[in-house]
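Quick one: this structure, given as structure tokens, is what I'll be asking you about.
A protein chain is absent from this complex, but the other protein chains hold their places.
Presenting chain A:
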Amino acid sequence: MKRFVLGLLAATAMATSAFAEDIQPALLFDLGGKFDKSFNEAAYNGAEKFKTESGIPYVEFEVSNASQREQALRRFAEDGRNPVVMVGFSWSDALTKIADEFPETKFAIIDMVVDKPNVRSVVFKEEEGSYLAGVMAGMASKSKKVGFVGGMDIPLIRKFGCGYVGGAKAAGATDVIQNMTGDTPAAWNDPTKGGEIAKSQIDQGADVIYAAAGGTGVGVLQAAADAGKLGIGVDSNQNGLLPGKILTSMIKRVDVAVYDAFTTAKDGSFKPGINVLGLKEDGVGVAMDDNNKPLVTPEMTAAVDKAKADIIAGTIKVHDYMSDNQCPY
């Protein structure tokens, strides 16, 4: 009998250890939705890549209002989902609370720093990628006026704008028109208003417009294309949305961040702490492909390469808006 119990215990122990290898990853999207062709979709692509490579399925959740966040997070943690990855700064409040309640669960949050022992925070140096986008915009612009359309008015989006202004001015643009879509999360999903803002900027003389606005950006890019101007996409490679009408896209490798979190959890090397991904780490960049090839001149490529090298070497320091809530450009 004793032997049997011991055997049973051993079997259980083995079973649990086998279970620990078999991770049950969960992914939580932000408002804007899984298929926003931008930020959330990048996360989705990363998770899908993990699924095809490892064969491990994951569960996902799209929030439709802020009150669902804590509930959804707790639910996933209670169900034993591990790791739980969430994309978007808005998750930070809910996560700060839940991370303490489930110390065994590995969490990862993208775009925000949550300082807990079981949380990996992944943040990007958007200002660096936006700087490169700005350089291209400044060179492509004929009127030397360029536009920026942000989503919700938050420091993170201002950070995109600030880097962009820096790059555009460095490349000779005289004026950067900056607009935000709104003050509420609905601003991530209002393409009509985005289009109207873009038209207003075009009327004011802008001929290259950078949209950092999630789903709203689709309207911005469409309006720019309709008026025969150029748009710049964000987060995912959006060049293919309107081929030949989008100068480039500032890519933020959210997909890599999600993929990384899943794979490191799988092989047991998941590390909590803060991950900062910039140009040096290939976490941000500008998209070059067949869709925007005709728009990109050799001078532009050279200027972008130079700016990139300078930023990595530290000779150009792109200002981080979030460090002091100011933009010196």
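Just so we're on the same page, contacts are C-beta pairs under 8 Å (C-beta built on N, C-alpha and C of every residue); 3 or more make two chains touch, one makes a residue touch a chain; residues count from 1.
The definition used in the following text is that contacts and distances are computed from a predicted model.
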Missing subunit (named according to UniProt) among the choices "Phosphocarrier protein HPr", "Sugar phosphate isomerase/epimerase", "ABC transporter permease" or "Cell division protein FtsW (Lipid II flippase)": "ABC transporter permease"
Option from A:T105, A:S130 or A:Q222 whose C-beta touches the chain left out: A:Q222
From A:T105, A:N118 or A:Q178, residue that would touch the chain that is not displayed: A:Q178
Touching the absent chain when the full complex is considered, from A:E70, A:D93 or A:E196: A:E196
Interface with the undisplayed chain - residues on chain A: 33-36, 41, 153, 177-180, 182-183, 186, 189-193, 195-197, 199-200, 203, 215, 218-219, 222, 226, 241-242
